[in-house]
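Notes to accompany the following structure.
All protein chains but one are shown at their positions in the complex.
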Amino acid sequence: MHSFRNDYSEGCHPNIIKALLDTNLEQQEGYGDDQYCQEAKELIKLKIKNQNADIHFVSAGTQANLIVISSILKPFESVISASTGHINVHETGAIEATGHKIETIFSEDGKLNPELIQSILEKFEDHHMTKPKLVYISNSTEVGTFYSKIELVNLSAFCKKNNLYLFMDGARLGSALCASINDLAFSDLSALTDVFYIGGTKNGALLGEAIIINNNNLKEDFKFHLKQRGALLSKGRLLGIQFRELFKENLYLDLASQANSMASILSSEIKNLGFEFLSESKTNQIFPILPNSIITELSKDFGFYVWKKIDNKNAAIRLVTSWATKKEVVEKFINTLKTIQP
Amino acid sequence: MHSFRNDYSEGCHPNIIKALLDTNLEQQEGYGDDQYCQEAKELIKLKIKNQNADIHFVSAGTQANLIVISSILKPFESVISASTGHINVHETGAIEATGHKIETIFSEDGKLNPELIQSILEKFEDHHMTKPKLVYISNSTEVGTFYSKIELVNLSAFCKKNNLYLFMDGARLGSALCASINDLAFSDLSALTDVFYIGGTKNGALLGEAIIINNNNLKEDFKFHLKQRGALLSKGRLLGIQFRELFKENLYLDLASQANSMASILSSEIKNLGFEFLSESKTNQIFPILPNSIITELSKDFGFYVWKKIDNKNAAIRLVTSWATKKEVVEKFINTLKTIQP
Amino acid sequence: MHSFRNDYSEGCHPNIIKALLDTNLEQQEGYGDDQYCQEAKELIKLKIKNQNADIHFVSAGTQANLIVISSILKPFESVISASTGHINVHETGAIEATGHKIETIFSEDGKLNPELIQSILEKFEDHHMTKPKLVYISNSTEVGTFYSKIELVNLSAFCKKNNLYLFMDGARLGSALCASINDLAFSDLSALTDVFYIGGTKNGALLGEAIIINNNNLKEDFKFHLKQRGALLSKGRLLGIQFRELFKENLYLDLASQANSMASILSSEIKNLGFEFLSESKTNQIFPILPNSIITELSKDFGFYVWKKIDNKNAAIRLVTSWATKKEVVEKFINTLKTIQP
Partner (left out) sequence: MHSFRNDYSEGCHPNIIKALLDTNLEQQEGYGDDQYCQEAKELIKLKIKNQNADIHFVSAGTQANLIVISSILKPFESVISASTGHINVHETGAIEATGHKIETIFSEDGKLNPELIQSILEKFEDHHMTKPKLVYISNSTEVGTFYSKIELVNLSAFCKKNNLYLFMDGARLGSALCASINDLAFSDLSALTDVFYIGGTKNGALLGEAIIINNNNLKEDFKFHLKQRGALLSKGRLLGIQFRELFKENLYLDLASQANSMASILSSEIKNLGFEFLSESKTNQIFPILPNSIITELSKDFGFYVWKKIDNKNAAIRLVTSWATKKEVVEKFINTLKTIQP
């Protein structure tokens, strides 16, 4: 039974296993001071067009989020997030556990914009309240949407004007940058965010997220935060080797494109069959709305989450594709769906 | 140039790479609910002879320490540690960052015993002080020593009597259990500690520590702590696959024995040359005291830390061996040392 | 110019100053172990009809909230609050600074009920989310409303059934219990909440809130939390002496009645003049809606907060009365308002 539950069901891209094997018995410095972390950082700097970026590799998205956010904020400062934001919903209070409030605002498409942020800023009065200082966005978002260049330009300008830092959670950054109608590039992220991270785990790596610090004020002493939160791997090479492979030539974006294109086929075919969607997604997560009877039938052959009840007879399901999703599986899903159709 | 700096200079045991390759494109559940984590846990339960143990895999030692300790203690409770303890010296305040005081006591050999702990307990008065509730020990210790069975039996009984939990940091547990004159077995740890962890990173794995919770009172809801601290890997299989390999048959202890036996050769040969040691170590870390001139010469061909100045002419160095240390390198070191000798 | 800005503009009830003077040079034990704290606790136990209650005096409301909440919750557990709750809006992230998430829900009247709480519980899935464990309510609320007995009975039953603790912030508890149509008594709070506190600062004291712990499971070691958060006054007698005065006979409720009755006169008179209110308040905070031109005129002679813009021509103001508000001032306000009226 094939699972469309998520994009971390498989291991890693074969090139990575090969690189691990090839370098396995070399001696390297520990804690990220090895040759491969160095090479990976150089490759990433080229790709993001920012030679001054500080780059740090960590194991997982929640870890990246909690370290970045707690390293930036003073005790009384808060982070602004869409209420659907991963840090607000699915990180077991990891941000609050570092002492900081998340100021949330509802956003239909999971994205933030100046108007939404402004509405939070306007509530701020004085020292009886937390002071909003950092804007957290995810790209692609938890509901499959992504930011266009003009949206990010506006958001970035608004943050600068209001003395707010901008941090992009890129756990699924590849799928955002490779979305069919996307016009954002890696280099834009260097120019428009203070910090962002490039998710490896959901796009070809065994584990690993690359934190990119663009703002000079936020670079100093970052390794202390990594160590204090338990994120500094003694065999840091494990992360460097993987990102070196992903950023050699175009592998990272190629993998994301493959994931998106499989999702895109699923989308069009399901649409052709007359079904609607919870959101207009161009990334690797799609949310078709199906009758419960069909969902029951599909779940005999495929794994996926039932995402949201629509009414008594219908629900939205979430289908996630990855670099490892094969076209045959997608076709099998569509064929099964056609068969079930009343 | 060969490095004796630490036991995490190389990658992993070849069996692990092979297992990663063999399982790479299978789909598995995320977050540790995969088949390999399950199998690894069963193998470990057999080895430690505790079918009721709760087992969780995490990425690194500091992460294991901070999660275990903060999951056990109430806000006003403290953890007792030797002042040389890793949590006190080399974790950038990770324990304090979760809100807890470490009560320290000097111990010549890096180990704790009832008398030392008693001296801390006697200082406790009332609610104006933190309440000691947990004893942290490392085995083998940061200075290369290890606990004998009778020592651990006494420590465990003392803790139970005084209503203290006992937690063993096993980042280098293999080297302790395989020390030449050791009489402790995995099964003793199940019986004598409330929680311990088995270090993979320093003994054959790419990364990974297996936290073993023996005390039923400490099992509930542990995964919430893992997630909140950013330790729950979405591709948890990466940890399960590695521990499955390490605990198939006797690989874990075989690797540690190899490391110890290389250290043992180094030790006897250096002793034969007339040098003394900072501590009597039977594990994979040894601390010979050498004249500075010899240290300078050696450092041209070998990597190691100068650990402690002894006097103006001599210092102790630290040599660490691992499962990957080859006999030829050890012999080369000894031969070089012989050549330098005045 | 008289201020209706808040109920902590004046000092304390004269009886308290007298008691401070009378006892000033007696020697007493420190840190709350004095005779007056003891006597005050006995008087409170009688009033709340709970001889087994644990009672602790602290200096301020935010302090009471952060200590109670952080003493109850495990690191991954959260507290449920109306989005208007004081802990969510006006405590500078004090709860999050102790590591805990506040789960908020919008409530028109600032009160929680089973349905609202149920909607939060239903969102909880597993260890990727914080686990709701405690319900925070304020009585009277931040918008002047209060809980009836049947409402609190239902809420309490719901919490018990769902394994949630119930904590009532009573910074303005007096005004709630003395509201004209109220049917809740002190003794109900003992039976229906796990913890509540009785606010002294806003009802006759110089400072001081009395935390009442009804649930036996929450009593142990509470003083450690007080000390750790900096709340244990060395001259604890200062708090004991005040609560002894407030709970001798009926002073506490008499003072609250006086505050409510002044608010009630303001309310009826303003209503008689044809104005509407933001909420139906029977407590010492009222929120009349007035034309901006009238607000401007009134603010020349009286202090108050403009609470909420209604439209371009009107706004709600907040008027707060206290035990020290005199009838002449109330009459002066009404007369001024009548004069301004177009």
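Just so it is clear, A, B and C label the chains in written order, and each chain counts residues from 1 on its own.
Quick note on the criterion: a residue touches a chain if its C-beta (ideal position, glycine included) is under 8 Å from a C-beta of that chain, and two chains touch if they have at least 3 such contacts.
Since this is a predicted model, take the numbers as computed values, not measurements.
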- Which one touches the absent chain: C:Ala40, C:Ala53, C:Leu73 or C:Ala94? C:Ala94
- Query: Which is it among B:Glu42, B:Glu96, B:Asp221 or B:Asp254 that touches the chain not included here?
  - Reply: B:Glu96
- Kindly state which of the options A:Thr23, A:Asn50 or A:Ser70 is in contact with the chain not pictured. A:Ser70
- Note on the structure: Missing-chain contact, candidates A:Gln27, A:Asn65, A:Asn214 or A:Gln228, resolves to A:Gln228
- Message: If the hidden chain were put back, which residues of subunit C would touch it?
- Response: 2-3, 5-6, 8-12, 14, 17, 20-21, 23-30, 59-67, 91-94, 97, 201-202, 206-207, 224, 227-235, 237-238, 324
- Touch rule applied to subunit A and the missing chain gives residues 31, 70-71, 74-76, 98-99, 127-128, 130-131, 221, 223-228, 232
- Message: Please output the residues of subunit B touching the missing chain, sorted low to high.
- Response: 75-76, 78, 89-93, 96-102, 127-130
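By our rule, only the chains that are shown with their structure count from here on.
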- Note on the structure: Centre-most chain by CA centroid is A
- The chain whose C-alpha centroid lies farthest from that of subunit B is chain C
- Distance between the CA centroids of subunit B and subunit C (whole Å) is 51
- In angstrom, rounded to a whole number, how far apart do the mean CA points of subunit A and subunit B lie? 34
- Message: Based only on mean CA positions, could you tell me how far subunit A sits from subunit C in angstrom?
- Response: 43
- Note on the structure: Listed in rising order, subunit B residues that touch 2 or more other chains are 224, 227-228, 232
